[in-house]
Each structure stands twice: as structure tokens, then as C-alpha cells.
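All protein chains but one are shown at their positions in the complex.
== subunit A ==
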Amino acid sequence: MASTTSSIMDTLFQRSLEDLIKGLRLQLIGESAFISKALDEIRREIKSTDPHTKSNALQKLSYLSSLHHFDMSWAAFHVVEVMSSSRFSHKKIGYHAASLSFSDSTPVLLLITNQLRKDLTNPNNEFEVSLALECLSRIATTDLCRDLTPEIFTLLSSTKIFVRKKAIALVLRVFEKYPDAVKVCFKRLVENLDSSDPHIVSAVVGVFCELTSNDPKSYLPLAPEFYRILVDSKNNWVLIKMLKIFAKLVLLEPRLAKRVVEPVCEHMRRTGAKSLMFECVRTVVSSLSEYEQAVKLAVVKIRELLLDDDPNLKYLGLNALSIVAPKHLWAVLENKEVVIKWLSDEDPNIKRESLRLVMAMVSENNVVEICRVLVNYALKSDPEFCNEILGSILSTCSRNLYEMVNDFDWYVSLLGEMSRILPCQQGDEIENQLIDISMRVRDVRPELVRVGHDLLIDPALLSNHFLYRILSAAAWVSGEYVEFSRNPFELIEALLQPRTNLLPPSIRAIYIQSTFKVLIFCLHSYLLQRESTASSYPDTSALSELASKREMPESSDLATFKAPHSEQDEVFNPRVSNQSSEELSVGNGGDRTISHGQTSTPVTSENSFTYEAVVNQLNLIELALGPLTGSHDVEILERVRNLLCFIELIKGEILESLVQKEENLNSAEMKSSKIIKLMSDAFSEELGPVSVSAQERVPIPEGLVLKENLNDLEMICGDIQLPSSISFSLVSTHYEEGVGASLPDLQSKEELEPPSEATSLLAEHRKRHGLYYLTSEKNDIVANDYPPANDPKLHDNQNNDTEDLVKLTEQLLVSKKRPNQAKPRPVVVKLDGDVVPVSAKRPGPKDDSLSGAVQEVLLGSDTRTSTSRSNPSDKSSSKRKGKEKLITDPSSELNENLGDAEKLDHENPSSRRSKHRTHGKERRHKSPGKIREEREENGLKDKKKSSHRHARHKTRQRADVPLNVVSETPVIPDFLL
């Protein structure tokens, strides 16, 4: 009783959707409160038995779900109820709610099959049919598609255009969900292509456009029909779709391109509609780019677009240019001044497109100029675009191991320049490139050190956290290649300046390690200098000392030196021993010594490593790093301790040696100089880039079982804490060398091994890994006749406005030859691991089953009309048969052979055109034969299924043999080709 009254009350006083919307607009009690109140009402009303109340509630619910994103899945059953209402206005609400809220996982979908069937076959009300079609196109599942295929098939030839065009559009979803429907519906779909009604044609073309874009080759046989529409149709929408279809098809069939290119150009010339014109342009530049005349015409049209005031056309023009760029760079160069002009457009999208095009224009000859122009634009742009510019400069220049860059001095100073641009956020990339270049390109190191020095010495840069990674690279480079530094003392001061406390600990640790290296270098140079001037050693010059030192068996040195200091000098001990073992096994110490000797001369000539200076530096380091002994960061602490202990060790003896200097250099003094020499050797050991695959090339020692199950070890070693993370990047490995003291396996920087490996294996590796150093470095001693590095003149024209820039670029682009071309490109070390990026593999056909089915129908319908295909027969038996067939199918072999033959032909492009014709004929004989053969083998009953299976099998094969596409083309009748 109560429920009836409430139901009546609901009906009488129910809020309509309009009331709901008005209430929402008034917002007397706030939106969310209002909606939750409304939802409560809806929950009550929707249970009502009165169809009007119920559908009204559902309508409100749909509204809230659609526009305010409220869940309505709980009402699924009510949706089904309203859908089955007999009144059209209610039914409409139900269907709308269903298409809004149902998904593949909605359980009540099972209940609506019959309702849909009833509505689809409603002979009186075409609007109900249309509702059902519309709803199906959104929610159809595989089951629904399978069950309703017969009804949809009937509707495909409905006399009511209104219904038929919707059925056609629906077919797309049906094919996607239930590929077997192709066998039933495809022929009718194709027939609709010939329809006299433009709406039908428009709908069918839309469907084929989608189908073709997923799997073009299945639809090649329909090319004649498509061609007719392309030539005859007056409807721009249809023509656009047609062009999209042909853009896909001509890529597979060059003969088709020849036929199509003329009508496409004709449309391009004639049409007044920009959309159609643009589609023609896009088709030509993307698919018909071999046809010179067509491309020229397209480029003329693109230019019109580029010069238009409408930003949309501008954007599309740039877009089309970037499609044409890879094949016809002249088109871009022709329009370069426009392209560069749009770099300063208001619209970020347009700017981005034109940047992409500018980057496409970059070549070895103009990279310097283009980069200069771009950096100037970057300075003027908003931070976001500025970073995009810098990012694309970095990625373009580093492509294929810097193949664009001839002048590394320039590039390195550009990197330094870019780091200083304020909104630059490319720290990581610049860091990587700085270090990568320093290791790969030996000749650029002096410039690199200079750039690094400039960056380090500027205290202002330390406040910009985006630069920290760059600074860490600069610090590393300065430490590693300190021998090129003009003023090592200044470098130490820069590395220890007070503002470095702004740096994060990991980078600070790199700074300290670099300080260590620089200090060792200074001390070593000081000793050399003193030795060479000391009268007591008249016969030992600095260079010969250096050179001879290398030949000395260092292991004995090591032994004597190790004994007294074994505790505090753990840091460098393993490193030295590592190095000496390397030398013992490989004996590659020579080249490094030479370079060291060469380069140490300019330093010593400019800087006198006086005693006072050295002592000052030692004091400075002690002063600056002293407070850090209390640091909480392990990395910093470790390095500071190492450095301070070392200084303590050295200092006493150096001070002492001053007193005794004139008299004699006794054995005590020798000890410290020996230590310094050893350290210096350790640090001057060259770091090379290591191939990614180096590890793989280590032969596995005999008797070593790598795949042994080591689970037992866990029990034994369970309580030993292993370091959780080991960074393999070159930079971090570098600073891990310090920590490496405690973990012997970390010391060898090129061994990327987990620390849990057995130590014997490690020893083996260490003995061998020298082999995997780059040998190429030995013979790349290029004459060091570099002109002075290009000083960045960028600041001068910073304030140029766009016109100047355009002019500049123009000039620069015109003068193709670089003035300093004479300079040879320095050697860039390459490794096997640096694989030149290969273009991504094309994904195979997305929907095997669909394309297989379509091909089967098309091939079948062209050779023999078979009505038996259209009635679904029982599956279980045919499926089994089909599988048997797969195994013993002789024609699949035939197909494969053909594919191979085709492939051979393709490899010989000169004879391509003539051969195609013969192949086409040959195949035309073969393909019906194949099908006949098939039929003889299979009983009539399971013909349909097995041939379908067969088609599937073929598709898969085709994916394996990508070039035998042409073998599918013979079905295109002669009149087209």
C-alpha cells in the first residue's frame, strides 16, 4: 500500500529533467548537495512501476552520468526495462542510456539480444530500427554481433535509405567484433558501393576507409570500384575518404599509383574546397612522392597554405611540409624563410611544427648556422618552447654519434652556451653529451676542459638547480682531463668555492673527487718541475722520467707502498693494482704516457708550480673540506676523508723536504713523491667508452656453470647485506670508485657485474677486460692543429629581431659550403654497442582474422560466385577439418614459393614494372586453380570454414614474407591496370 502511494506521489510530483537542469543552474544548495539529493530521488523513482516515472528518472540519470560523470551502472537492469517499453519516447530514453553506459562487461547485455532483434526487424517503425542500430554501433559485443548478423545482413539491402546507411555504418563494428560476419555481409557491403544514392555511397566509403586504414592489402581487389568513385563523385566528403583509401593502397601497388596520380592532381587543381585540396596534397606528399609533377603541384599548394593568414591553414601547410621533407628536402628549403618566420608565431603548435621542419633542414654544412639561429630564438622564447628548441638541437646534433658535427670545439662551446640559457632544463642530456663526447672525441678535450672551467668558476650558476647535472659533468671532465687545464689552481678554488654547499651531496661528491684528481696533478707537476730543476738529478728530465716510469714494474712499487698505508689508502690501492694488472696482461700503457707528456708541457710553462702555491692549495683544501668531515652523506664523507688523509700524509714530508731541499732528496721524500706518482698514474689511466655488448664477448671459462641454481647461497649468505643499487652510468661509476674500496668488484669500471658473483670469476674478468678497451684509440693520433676554438659570438646578436634572423639564415643556408671545411673531422670513437637506431618494425596486420575473411570473400567473389558462403553452417565439424587442412595444405607451399619469387623480383627494381604484368597474368591463372584445388580436397559441407582458415593461414604467412603483397593483386581486373 505504502509503495503504491509513494509511486503515485512520485508520478505527480516528480521532477522532470528540465526541473533538474533548472535546479542545477540555480544552485541554491550547492551543486554536489543538489545532485546527491537528485540521485536519491532517482533511485527511488526508477523502481516505480509506472513507465513514465521510470523513464523520466532514467533520463535524469543519463543526464547526470553524461555531463557530471556519475556512475549509472547500477541502473543497468532498469535500462533494459525501459528499452523494452512499447512507447517510442520511452524506448528512446532507454536506448540512449544503454549506449551511454553499457560496456562489454555489463552483465545484462545477455538479456537484450531478443529485444534488439525485435526492434531491428520492426517493419512499421523505421525509427525504432534506427534506434537499435545506433545503440548496437556503440555497445555491440562479439555475442551480439554473432546473434544479430542475419538481421543486419537483411538491413544492408533495406529499401529505406534512412535505415540502410545506418546498417552500413554499423557493419564496421560488427566486422571488428565478429570477423566471421564478413562472409555473410561483405558482398552486400560491396554492392552498396554501386548504389545510386549518394548517402549510401558516402556511408559505405566511410566504412571502407576505416577498414582499409587497418589492413590495406585486403581491399586491393576493390580498386576499380574505388577508382570509379574517385573520378565520378562530386561529394567532397566522399572524395576525401577515397583519397585516404588510395593513399594506403598505392603504397602496396605501384601500378595503381600511376593510374591515380592524374585524377588526384585534377582534384587538387579544380576544387575550391580547402579540405579536399589539402587531402590531395597530403595524399601526394605521403603516397605519391615519386611523381615529380604531382609533388611540384602539391608544393605550390602548400606554399599557398603557408602564406595564408588563417592559422589553421598555416599549421596544415607546415604539417604537409614535414611529411614531404624526408623525400623532397628542396620543398622545405624553398620555403625556408616562411618556415623560420613562423618560429616566432603566437601559436605554440605552429612554432613546434616549424621547429620540426627547421631541424629537418639541418645538414653537416649548415648545422652551425642553424643552431646559432635557433639559440637566438630560444633566448627570446617562452621557457617551454625554449626547452623544446634546445632539446631538438641536442637530439639532432647527437644523432648517430654526432654525425652532423664536424667541429666539436664549436659544439662543446655551444653546449656550454646552452647551459647558461636561463630556462634551460636539458641538464641531463647536456651532462650525458659532455661526458660522452669527452670520452669519444679525444681532440676536443682541451676545449671541453675550458668550457667546464668556465662553468665551474661562475658562482651564479650554482643557484640554478637545473644546472647541477651539467656542473657535475663539468667537474668530472675537469678532474679527469686536468692535464689540459690552463690553471689547475684556479680550478681547485672553483671546485671548493663556498657556494658549492648548495649542491646536492651526490654532485658535491663528484666535486670533491675532482679536487682530489686536480690536486694530485698539481703535486705531480710540482715534483716533476722540481726534479727537473734540481741539480742533484741532472740527467732526469720531466718527460723522460714520465716515459721511463711506465716501464718500471709497478707491482713492486705497489708492494712497498702498500705495506705502511694499507689502512688509510684503501681508496686508490685497488685501483692501482687493477691498473697494473691491466698493464701486465695487455701492455697498453704507452699511448697514454705520450699524450700526458705532450700536454703537460703547456701547463708547466704557464704555471709555475711553486712551493708556496702548492702549500696554499693544500691549506685551502683542508680549510674548505674540514667542516665536511662531519657530513651525514656517506659519499661526501668518504671522499673528504680520503682527500684529507692524503694531504696529511703528504704535507709533513713536503714541508720537510723544503728544509732539506738544497741538500739532498732523501728516501723519506722519495716516499711521498712515489705515492704521488702512483696516484697520478692511477688517475691518468684513461677511461674509455665501453660497448654495451662487451660483457657478452667475455668467453665463459671452461668448467664454469653459469646456470647453476644458486638458491643455496641465499641460506649461507642471507645475513650479508648486499648493496642495494649499483649505478652503471659512467659518471656514477666514476664516483663509486671511492666506495669501491670496500667492494672489490666495483673498482673495475667496465665490469657491469652484480656483486654477488664469485670472486674467482671476477679475477678472471679483471684479467681480461683490458681486451675490451677500445683499441681504436691507439691509431687515432690526429694532428692537433686545431684553430682556436670558435668563440661564441652569440651574445652579440642576441637582440636581433626576427627579420634579421631570417636574413641571416637565408644567407647562411645559401652559402652551402662551410668556410672552415678544410678542417678534418676528429675521430669519434664508435662501439659495436652504439647501434644506429633502426626504424621501428612495422606491426603486422592488426586483425588477422578480419583481413583473412575479407580476402577470402574478395578472392572468392571474383573467381566464382558462391552463395553457399552466406549461410552459416555448423562449426564444430568444419573447424576440425579446417585444422587438419592446415597441416597438409599443398597450396600454402605454393603460395610461399610464389612469395619468394616475388621477393626476388622486388630486389631488382629496374625490371619491376615489366615483370609485374607477367606476374599478374601468371597469378590470374593460378588463383582460381588454387581455390578449385581446395574445393576438391574438402567436402562441400565444410568448404566455407576451411577456406576461411586457409585464408587466415595465408595472412600469417604474408606477415612473414612482407614483400609478396603483389601476389595478392591479380584480382584487379585489367581495365584498371
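Here, contacts are C-beta pairs under 8 Å (C-beta built on N, C-alpha and C of every residue); 3 or more make two chains touch, one makes a residue touch a chain; residues count from 1.
The rule we apply is simple: contacts and distances are computed from a predicted model.
> One chain of this complex is missing from the view, so tell me which of "TRAPP III complex Trs85", "Ribosomal RNA-processing protein 40", "TIP41-like protein" or "AP complex subunit sigma" is its UniProt name.
The record for the missing subunit names the protein "AP complex subunit sigma".
> In the full complex, which of A:Ser103, A:Gln293, A:Ser363 or A:Asn400 touches the chain missing from this view?
In the full complex, the listed residue that touches the missing chain is A:Ser103.
> Of the listed residues A:Cys145, A:Val207 or A:Leu434, which contacts the missing chain in the full complex?
A:Val207
> Of the residues A:Leu67, A:Val300 or A:Val692, I need the one that contacts the missing chain.
Answering carefully, the residue with contact to the hidden chain is A:Leu67.
> Can you list, in ascending order, the subunit A residues touching the missing chain?
Subunit A touches the missing chain through residues 17-18, 21, 59, 63, 65-67, 69-71, 88-89, 92-93, 96, 103-104, 127, 130, 133-134, 137-139, 162, 165-166, 168-170, 172-173, 199, 202-203, 206-207, 209-210, 213, 236-237, 240, 244, 274-275, 278-279, 282, 311-312, 314-316, 346-350.
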